[in-house]
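What follows is a single structure, and I will ask about it in a moment.
In this view, the complex is presented without one of its protein chains, the others remaining in place.
For chain A:
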């Protein structure tokens, strides 16, 4: 059997270690999964990217931190200790002997599937600030990567002090390093109001909740709790801008008033963090009742990729789950039970995963916010902060400014005329305008662009495809991304395919090509 020497055939991946069950994310779902899997007799590796390196946080990865992480987050040891205080369950798992790695991000999951056949089983890429990247082989993975906040542009949203509602909560609770005393919450979803209540608990003053709609989005009991906490709810308003000083935001400007605050919290959408799963090739679909694009899951939390499961917020977000970690924990246990069963260590779990009830129209709500805040903004601002692309540039599909290209005659054209038929694809927009192409990996603009395109073409939100995620789903330096490598890879390395006749100059090509004739060697095997 001949193998092509320059292909992957016969080349090994250097797998540094193996585990039976890999769990990504040490929140309620991940911790519950780890505990259950460990008790069930499996070898477990639990990784969590927190504490996230300061530099990475500066890029709004994996959350929109908005520059409001206090100086304490630079001290990684202190932050690790702080995390253990905040999550006493983790200490218990450490003590039980589970292999837990904090400050370790999973940047990729790799599984054989159509167009990929050389993975030696399931493989994960991990990176740790000190040690760089390495690969872990696993039998089962449970991704419990949590949630992040939908970004929402308005003039000044790129200043320090505009951060995600969930990010603020994480800084307050997990890091004890939220650099904000007085905040305004944008959005009145149950997730936003629950975050507001928790932040009040953590000592933050919530100056107001601002909602573009005429009435709050959350149910009345939650609204009553917010009011009881003394928080004003301003309806029918969207941010017109901010006031600021050298430290960032000092106030949120509304139509007729300015609310003094040192931070503005983005609470218009809590988004399942599916980056790792989607990049791995797990099938995802828009689900109104689960907070947007989520992986398609079976009863044991299994994705379309055998051996890879999802639990917790990355599998779907709904009010009851936000209010009570027990739901995420139940999902974690169930996924772990199913993983144990797949390993032959237990019977398949009998219970069912918690299910969301029908939710209000999430698409209409997000679109309404994007209309009120982005489309009706009184000044131009970037929607994609990394690449500085405005809403107008996105909708006109303008080439980036550095090209100094003459203005394209796209203003008067519909997106269908510009891009061709079919729902406008955010990935095509990204390729042409660069919106979503920067170091934050589209975390701040992805959902806004989806809503902008849906608004422009009058489509329901879920019809606009997901802008794809690609590994590495966390930015990693070239130096840290380099991993140990099979010497066979280096030995056969070629810039292209290394075909014996590909680069032979045309005046030297024989009339007929046969494999047999390759016995006569020519130069130009590689280029």
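Methods note: contacts are C-beta pairs under 8 Å (C-beta built on N, C-alpha and C of every residue); 3 or more make two chains touch, one makes a residue touch a chain; residues count from 1.
Keep in mind that, in the parts below, contacts and distances are computed from a predicted model.
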From the list "ABC transporter ATP-binding protein", "SoxAX cytochrome complex subunit A", "Glycine/D-amino acid oxidase-like deaminating enzyme" or "Copper chaperone PCu(A)C", give the UniProt name belonging to the chain omitted from this structure. "Glycine/D-amino acid oxidase-like deaminating enzyme"
For the chain left out of this view, which of A:4, A:201, A:232 or A:380 touches it? A:4
Considering the complete complex, of A:160, A:325 or A:399, the missing chain is touched by A:399
Hidden partner chain, residues of chain A it touches: 1-9, 11, 13, 108, 110, 113-119, 123, 125, 133, 135, 280-281, 387, 399-400, 402-403, 405, 408, 419-422, 425, 428, 431-432, 434, 437-439, 441, 470-472, 475-479, 481-483, 485, 489, 492-497, 499-506, 509-516, 523-524, 526-527
